[in-house]
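With one protein chain held back, the other chains of the complex are shown just where they sit.
A, B and C are the chain letters, set down in written order, and residue numbers restart from 1 in every chain.
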């Protein structure tokens, strides 16, 4: 399966980083655990299983001890994302950001807490508790979602195995069972460089109505209006978008970046449909904040909002990285059959290549 | 332990319902599970255990099938309340509202989902997923909070045993291990009648600095400035406030009610301290909304915002019910010793009686 | 100047109403006052004048007496829109929605109040005051914006002359002096039908960076990367979007529609740049709310959120109507020279026609 640029197109105006992935932001790591077992009729609690976990680590150190400045944005709140209230209040994230399926959010929060307690045994005893940030999509079209097959060990494994470098995309981790515009969706990533900063995006794609699919302005969805459709519609979906950057921004400013994710999402044809849980989590690796600061006043640096060109560069980087991350997810996801023989087809890359070059 | 009114005082201007509890709103049910085991030094994962679960059911039917119109409000977001995004987007709650300790939020979300799946086996298969609303306070001063001793069965038990009628207060359920103004806190409830409507409040109290405690205007905290203090400060706390009413209000209007909870909270001396997770969940039992509506237009009724006297009556009812629920929690909680011999003392009711009557 | 469809293209999947304008929503009226005087060097306070007023009336009756259910959404808050706080709290609009230039917001609020006082002499004496909703864009590249040439009479005239039927577009009213993607911007409108409902959009366009301009997926901006540019960049802009519908929706639901305006805006290439004041005002003409309701409970109807197909139809209608309104504004605006000889060129319609048909 090719990534978007392997189709010979150059999306957007800015250049990507070396991996064209969120891991181009120095320090950021991504880890997946992919769960694929069984086939045939749905036996709730048994399978078939088509799900997983994706963990994004803003840095490789102790995130509780060195929190990252962050923001969250809800584009459409029909979803169960966890940990958002505290990020809004305090403007930091203090755990890995973990993506999974909708019904596993509770158990995944619990697993993240366990991991944090192991690394920080003082939590809840001599210091405050810990706020896990978890997102989700509903993969129930292929997956026995009621079975909540993501266990704590899968969460821990994703965190422990998280690595810098290229990000595996498509039917992996939290994207194992997802759909996108009626095709098979999955995990995708991309990045952009603007000035001396990098912006990276990672998307768990599970949204969209076939006729709306647009790739670099081409109405690809209408080309496939009658082909490669699932036997029954997979139902309303969702998208989780994680943004990372190394630009020195405040949480308010990261919120501004997070709101631009909608503009990248819209370029692919999304209307943020009624049943979609569309959430954005944004962080910066610049100036992490210690859990136990040395003093009662701390110096930080940041880009002033009055630096229009720099801010607009970051905004454009977000829009382009989100768009390309989604399209990478779509292109890198292979056909998959899950519960009850439900099948989501891969978007045919060669046909897409021809459509994109026709214009 | 006496409730506030048993001290011979009549707080506020409005009259309570027959139980002076959230259960005065017809249909509302409350259930607790209280976990108290062990004593002595903290052995993380072992105990001592001083925690629990409190479940508030807006009605006794199938909440997923008949959702209640609702709103949430974050007063200070230093907390881990779950399920808020979807309530904001859709304006409904579709599960029991469950309160517990901070580190048990994940497992409690998972347990609520299990309970909902049993009652609604179509969830995630032929219909959408389900959004669990869970709140929390940090009871780690007395409780082995790392042990996450609340198990799924405790959540289910609280839901199944939930009943109308008087609400047990003090060291029960999610209030088992909490502190309040440096005294023992717990669960409290109260209600008010305004016109033909009832407003009820239930509070899980775990907040407050001793010198700030104010009861009906009397600076009770300063009276106890040097007595009955815990050996070490219990650390920043939290409060979860649940409001129920039978008034026909929209989610926007319930948000307006929820914001008035701060005014009741403030009357007790709270400044919503930095480390406090102060959240409000408000629902109305009027015009529940079916998961599968019969048509694409539905009639509802509601109180117009222009009915100033009615709206102000509801606002006052919220303020008074929240204030009294908090004071009931404080008065009904008995002295408790937990992990490491940490002790939270009961607020001495007789001394308080004298203080309140001196004015 | 042609509207978009006169170039032989059929944007989107839904059909427009008879005028393809916000006035397709029964009852909605639009009125403009266009101010063009002087030329040559800027004499602040004197001219040249290239500005105006556009008034959108949700219905032709007394809006204070019969308020419309409404919502507002700030996409990027670098702007001076007025009246938003009360719309958020109460969910209604009680005046015409008036658009003008940035520095005339104060005087325009004042003029709207005057108009409302004339029609409702009890305001502020025996009843509450009135909340004027006013939006703006910065037309200072062509216009002597410091001169605040919009006077009360221009506001009143726009309101009084507001009419149903086709909406005049381009260099009129509040769009007289605006820019869009470095071309001349202006006022544009469009509508969509979905089921038995109509959604209309009106946009005051003053935003966008030339390279980003995208029309129906075609990178038109890059085609004109070096041509028809203003001699100096017009600076960061803004967009005001007004949405009207006859669908029976609550203010919460109208907020959901308003958030979809970002998805239509994004289709044209916007990244909601740093200096842009991007605001959305949405109203429904269904079930207007009387200032003096007859009783303390009122019946209303509304579309349940669970009616996925209906809600998604409305969302798509918003996205498509906003996109087309913006493109209509761009195409219908003619070249204009203003202060200091600053010139904004019309987007060449014939060239655009060829570009759109090449794909």
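Remarks
To be clear about the criterion, a residue touches a chain if its C-beta (ideal position, glycine included) is under 8 Å from a C-beta of that chain, and two chains touch if they have at least 3 such contacts.
Predicted, not measured: the structure shown is a model, and the values here were computed from it.
When the missing chain is restored to the complex, the residue among C:6, C:110 or C:334 that touches it is C:110. Across B:117, B:174, B:190 or B:311, the residue that sits in touch with the chain not pictured is B:311.
Only one residue from C:80, C:308 or C:353 touches the chain missing from this view: C:80. Panel shows chain C; residues 42, 44, 74, 76-86, 88-90, 102-103, 105-113, 117, 121, 123-125, 128-129, 131-132, 138, 140, 145-146, 148, 235-236, 275, 277, 279 of it touch the chain omitted from the view.
One chain is missing from the display, and on chain A it is touched by residues 89-92, 195, 248, 250-252, 256, 289-293, 296-307, 310. Touching residues on chain B toward the chain that is not drawn are 13, 75-76, 209, 211-212, 214, 216-219, 236, 256, 259-260, 262-267, 270-275, 305, 308, 311-312, 315-316, 318-319, 358-359.
In this section, only the chains that are shown with their structure count from here on.
Note on chain A versus chain C: their Cα superposition corresponds to a rotation of 180 degrees, in steps of 5. Inter-chain spacing, taken between the CA centroids of chain B and chain C, is 44 Å. Remark: chain A and chain B have CA centroids separated by 34 Å (rounded to whole angstrom). Chain contacts: chain B has residues 89-90 touching two or more partner chains.
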